[in-house]
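A single protein chain has been omitted from the complex, and every remaining protein chain is retained in its original position.
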Amino acid sequence: MKYYATVNDHTYEIIIEHPDRILVDGVEYHVDVQAINGRQLYSLLLNNASHEVVLDPASDQKSLYDILVGGQRYLVKVQDERARRLALADRNLKSPDGELAIRAPIPGLIVKVLVTPGQAVAEGEPLLILEAMKMENELRSPRGGVIHEVRVEARTQVAQGQTLITLR
Amino acid sequence: MKYYATVNDHTYEIIIEHPDRILVDGVEYHVDVQAINGRQLYSLLLNNASHEVVLDPASDQKSLYDILVGGQRYLVKVQDERARRLALADRNLKSPDGELAIRAPIPGLIVKVLVTPGQAVAEGEPLLILEAMKMENELRSPRGGVIHEVRVEARTQVAQGQTLITLR
Amino acid sequence: MFKKVLVANRGEIAVRILRACGERGLRTAAVYSDADRTALHVRYADEAYRIGPPPARESYLNIPAIIAAAVAAGADAVHPGYGFLAENEHFAEAVLATGLAWIGPPPEAIRAMGDKIAARRTMIAAGVPVTPGTDIGLTDAEAIRAAEELGYPVLVKATAGGGGKGMRVVNDPADLPKSLAAARREALAAFGDDTIYLEKFVPRARHVEIQILADSHGNCIHLGERECSIQRRHQKLIEEAPSVAMTPELRAEMGAVAVRAARAVGYCNAGTVEFLLDRSGRFYFLEMNTRLQVEHPVTEMVTGVDIVKEQLAIAAGRRMRWSQEDIRIKGHAIECRINAEDPYNDFLPQAGRITSLSEPTGPGVRLESGIYAGWEVSLFYDPLLAKLVVWGENRAEAILRMRRALAEYRIGGIHTTIPFHQRVMDSTRFQGGQFDTQFLDGPDGFRMSATPGRALERVAAIAAALIEHERGQEAVIFGASPAGERRGMSPWKQAGRIGAMRPR
Partner (left out) sequence: MFKKVLVANRGEIAVRILRACGERGLRTAAVYSDADRTALHVRYADEAYRIGPPPARESYLNIPAIIAAAVAAGADAVHPGYGFLAENEHFAEAVLATGLAWIGPPPEAIRAMGDKIAARRTMIAAGVPVTPGTDIGLTDAEAIRAAEELGYPVLVKATAGGGGKGMRVVNDPADLPKSLAAARREALAAFGDDTIYLEKFVPRARHVEIQILADSHGNCIHLGERECSIQRRHQKLIEEAPSVAMTPELRAEMGAVAVRAARAVGYCNAGTVEFLLDRSGRFYFLEMNTRLQVEHPVTEMVTGVDIVKEQLAIAAGRRMRWSQEDIRIKGHAIECRINAEDPYNDFLPQAGRITSLSEPTGPGVRLESGIYAGWEVSLFYDPLLAKLVVWGENRAEAILRMRRALAEYRIGGIHTTIPFHQRVMDSTRFQGGQFDTQFLDGPDGFRMSATPGRALERVAAIAAALIEHERGQEAVIFGASPAGERRGMSPWKQAGRIGAMRPR
C-alpha cells in the first residue's frame, strides 16, 4: 500500500509492503508498531529508535491524526493513493480556501462579538470573547478572510463545537 | 432481591430493594457502589464509610467472588433465594464433602509425587512438589480426606489448572 | 491531636491532605459534589459525604452543607485546602462556632490580609515595602487620572480578585478603558464585586514568595523562598525553590520581612507572603495568602519540612518542632502544574475522560495528583489535574529530571500542559534562569509555536501512516461494507477479533 502523509505542508510518500519494512520517500526503514493497552498509545521502533506515540482521540474518520511524539504535537493527514488522486482532482475544481467555521472550543458564555458580517479580518485578529472557567478567552481568526455569518450574540451560552462565525 | 453472602462459614442475609438502601441481617445500610474504569475496582460507600473493593478476575460465573478490601482477601459465595434453596436441597442428597480436585496453580514441572491412591491425608499435608520459576513449591492438601486418583507422575510438565490429584 | 479531620476540598490538594492525616493516624472524611462521587479524594478518605450538585456554589462553596457534613462525620477539625473557602473568614468562623478546630490561620488574620487595601496599609505601618498604588473603589475616570500620576505601566486590580482573575497590566494609556472594563467584568463574574484599584507595575520583576510557619506559642519562622515567575495571565505554571535570583543575605532579609508581615496580623499556621523582586534586588509586598499554597511541595522538598503535617500539629496547639536555625535549603526542586488545557490552542480548558494514564515515578520524583485512568475531567472546577515535582542535587539535575519525568508522563484522552512544560524545560532562557513574570506573556516571551520543530515530523508521519494502514487492515477483516451493514455481525465474534488484534 502506498500512503501520503502530510505534516506542516510537507508530504511523505510511505510504501508499506511488508509488516516490518517500509519505504519513506524511497528510503527503507525497519518498523515495528505496537499498541499499548488501547488505541491511543503506541510503541514505535523505527530502525531501533524507540518512540512513544500518543494519538489524540479526536483523530477522526477523515484520516487526520493528532499525534504527540517527544513532546511535539503534529497534525498528520494520511491519504492512500486513491484518496490522494481524488483530493488533487477536487482541489482543481474549488478555490483553495473554502468557507471556514469558527467553532466554540469549549462550552461557555459569549461575552462580546468583535466583528460583523462583511468585515475583512487578518490572521490572528480577535473575533469574539468567550468566557469559560471564569476566564475570558479571545478567539482569533485562524486565517485572513471576510466574515460571512455571525451566528451568535453577546450574553448567549454556547455548546462545545457550536459554530459561532463563518469566514470566507 | 434477597441474597445470601457466605464468607468464612458465616452467611449474611442481604436484601436489596432500593438502589441505595439495603438490609443486612435486618439492619439498614445506605450504600453506593460505583465501578472504577472497568469491572475490577469498585468504590463502595457504606453508611458514608469509603471502601475500595478489588475483585479478582478469577471470580467466575458461579457467583464466587474473590474480594480484596483493606488489604484483606475474602472469598464470598453469593446466592439468591432460589439458588440457595436448590443448594440446600442438594446438600441433603450428597455428602457435605464431595470430591475435590487439586489443580496446578501455575504451569510447571512435577518434581515428586508424595502420595498414592487410597492414602489418608490430613489438612496441610504435602501432596506433591511442583517446580516453577526454578523454585520448588509444595502443594498441600486443603482439607483432610483420602487420595482418590493421582493423575500425574514425576518429571512431567503440567499446565495451569490441570487436575493433578483428586481427594475424597 | 485530632481524631477525625474533614477535608473541605477536592482534587490533588484533598488527596495531599488526606495522606498527611492518614500518616498521622487520623481518621479522614471527604466531601464531594455529584461530579466527584468517584474522585480520588472520595476513594482515599475513610468516609465521604455528599454536599451537593456539581457547581461549586452549591457544593464546595456551600458552607452549611460542609458544616453539616463535618457534624455528621463527627469530625473535630476541618482543613480547607486552597481555593474554594480556604480564605473565606466566614467559613473559618462557622467551623470554629461549630466547635471544630480550623486548620488554618485565625479568621481575623484572613480578614486582615483578604482586604487588599487594608493589608497594604497594615504592611506600610509594619515597615514592609509595598509598591505605590491608589485607594480602592475608583471610577474609570479617577483611574485614568491616577494612572497618569503613578506613571505607566500600571496594574489594574480587582479588590476581591485572586488567582490572576480581575487583573490587567496596562502599558499604554489608550488600553486603559478596555482593561478596566475587562477586569471589572471578570471580577464581577468571579467574585460578585467589580471594585478596582491601581498599582504601579514593576517591570521585569520576578514573583518571589516566602513560606511562613507560625504556631500558637508565638513562634514564627520562614522556610525560604519560592520562585513563581513562570506565569500565564497571572496564573502560575512552574515554581521552583530556591530562586536563582536569591542570595543568602537577600533570603534572610526577605524572610525577616515576611515574618514581620505575618506577625503584624497575628498570624498562626502556614501562610505565604508574595513579593515582587526587581532586577536591582528591591522587593515589594504583593499580598499574603492565608492558606496552604498550591506550590508548597517545592519548599517541602528542599527543606525536609512536611508543611501539611506541621499545619495539623499547629492547629492542635502544638509547639513547632523547628526553629529558624534548623531550616536549611538542600538541593533544588521544580514543580510543573499539569492542567487540562491545550497549550497549542491558547491554553483552552479541556474536558473529557482520561482514557489512559502512565505516571512518572523513580528517584527524586513526587507526583501530587487527583486523577486516574477512567476519570472524567469536567469544566466545573479548576483545570489543575496534578503537580509534577522533582528534586535534584542542583538546578541542572532538577531540570534534567523534570525532562525525563515529563517524557514518561502520558495522559490519554485529553490535552494537557505537559508539552508546554517540555518546551520550557528545553528553553535555554529557562535553563539559564534568565526570566521574569513576562517570560510567557511579554513581547519577547516564550511561545508554543503553532508549527512545532521538524525534528520528529518524519516520525509522526510514519506513525500516522502505520496506524492508518493497521486500521485499514482491520476494516478488511470486518469486511469493506459500510457501517450500516456491519450491524448483523455477532458482537461476540467482533469482540474476539478486536481482542486478537494489536493492542496489548
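To keep things simple, chains are lettered A, B and C as they appear, and every chain counts its residues starting from 1.
Here is the rule we go by: contacts are C-beta pairs under 8 Å (C-beta built on N, C-alpha and C of every residue); 3 or more make two chains touch, one makes a residue touch a chain.
In this text the structure is predicted, and so the values were computed from the model without any measurement.
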Sole residue of C:E287, C:E368, C:D382 or C:D436 that reaches the chain not shown, by the stated touch rule: C:E368
Candidates C:E58, C:E108, C:E142 or C:E359 - the one touching the absent chain: C:E359
Touch residues of chain B, complete complex, unshown partner: 1, 3, 5-8, 10, 12, 14, 16, 22, 24, 29, 31, 33-42, 44, 46, 49, 51-57, 63, 65, 67-74, 76, 78, 80, 105-107, 111, 131-138, 140, 160
Chain C residues that touch the omitted chain in the full complex: 15-16, 19-20, 22-25, 38, 44, 297, 300, 304, 306, 330, 356-359, 361-363, 365-369, 372-376, 393, 397, 400-401, 403-404, 407-408, 486-495, 503-504
Hidden partner interface residues of chain A, rising order: 32, 34, 36-38, 43, 45, 48-50, 52
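Everything that follows uses one rule, which is that only the chains that are shown with their structure count from here on.
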Comparison of A-C and B-C (more C-beta pairs in contact): A-C
Centroid distance [mean C-alpha coordinates] between chain B and chain A, Å: 52
Whole-Å gap between the CA centroids of chain B and chain C: 47
Touching two or more other chains - residues of chain C: none
